[in-house]
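Of the protein chains in this complex, all but one are displayed in their positions.
After this line comes subunit A, so read on.
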Amino acid sequence: MGAVLSLKNVDKKIGKAQIIQDVSFDVYPGEIFGFLGPNGAGKTTTIRMIVGLTKMTAGDITVNGHSIATDYKRAIEQIGTIVENPELYPYLTAEKNLIHFGRMSKNVTKKDINDRLKLVNLDYAKDQKVKTFSLGMKQRLGIAQAMLHRPKLLILDEPTNGLDPAGIREIRTFLRKVAKEENVAILISSHLLSEIEHICDRFAIIQEGNITQIESVSNESDLKQGVHSYYIETDNPTRAQKLIETTFPNLTITQQEQFIQLMLTKEEAGNIVTLLTSNDVVVYQVVLEKQSLEERFFEATSGGLV
């Protein structure tokens, strides 16, 4: 399937400063794409160019084949967005805000508005003015606003900014659902690695206006072949360590409180659990420590990122 969003060699200069340089990436239907970079890297600027708030200096951006530069109306119709903060009309109620933006698109009915309010759990507050809203409520209303006209591409600039953990999880599940069920392409920017790790399928790293790499979040194939770090919790770590040392003399074992840590393949891990249980050591848990995105991130950027 073709890309919904496609950036090709996009540049942005403001005065003499090169804010964005040669940025290219594609986002596909049903995919959540992360746009990761530290403060001031150029995430918001790139998003502004995608939605036409700022003109690019060079390059092209297309949405389902329609260029933002030359076919703006057709391109923008397919995008729903929040740029930077979810700023809505503070003196209008939640519902009126949606009525306002609904009127600006074709075929948004009263029912669509109510559905979207329910979807983001705000139907209880629909007659409340937005100035009385908490940041989390605004963020959710912003998302409802962005999804009002059933866009094919959803662009959210730091959507979990200001949300509590429950709110973050809620949005995460919600976005996954939207991507899967409505086959929407979603672009999310963030400066938090953990967030990208939890929500995205793929991500690009942007630093000082340059894309330094694009990759997938989970490399499940790694787990099948490679050796990984395992933590095993038992009722008697000292005895467990002795048992393992005698049976597998070439493994290095370190003991950390109730845990022993060792580098194993999947098969070896299985054998060790059998060994321990058959010798009456109670195994509480076996934890596989994935190398976190954060570590890969530091490797990739040689620690240059927060």
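Side notes on the structure shown:
Here is the rule we go by: contacts are C-beta pairs under 8 Å (C-beta built on N, C-alpha and C of every residue); 3 or more make two chains touch, one makes a residue touch a chain; residues count from 1.
Going forward, contacts and distances are computed from a predicted model.
Chosen from "ABC transporter permease", "Tryptophan synthase alpha chain", "Sarcosine oxidase subunit gamma" or "3-phenylpropionate/trans-cinnamate dioxygenase ferredoxin subunit", the protein name that UniProt gives for the omitted chain reads "ABC transporter permease".
Only one of A:D26, A:E77, A:E182 or A:E268 touches the chain withheld from this view, namely A:E77.
Touch with the chain that is not drawn comes from one residue among A:S24, A:S67 or A:S105, which is A:S105. Within the complete assembly, residues 48, 51-55, 72-73, 76-77, 79, 81-85, 87-92, 96, 99-101, 103-106, 145 of subunit A touch the chain that is not shown.
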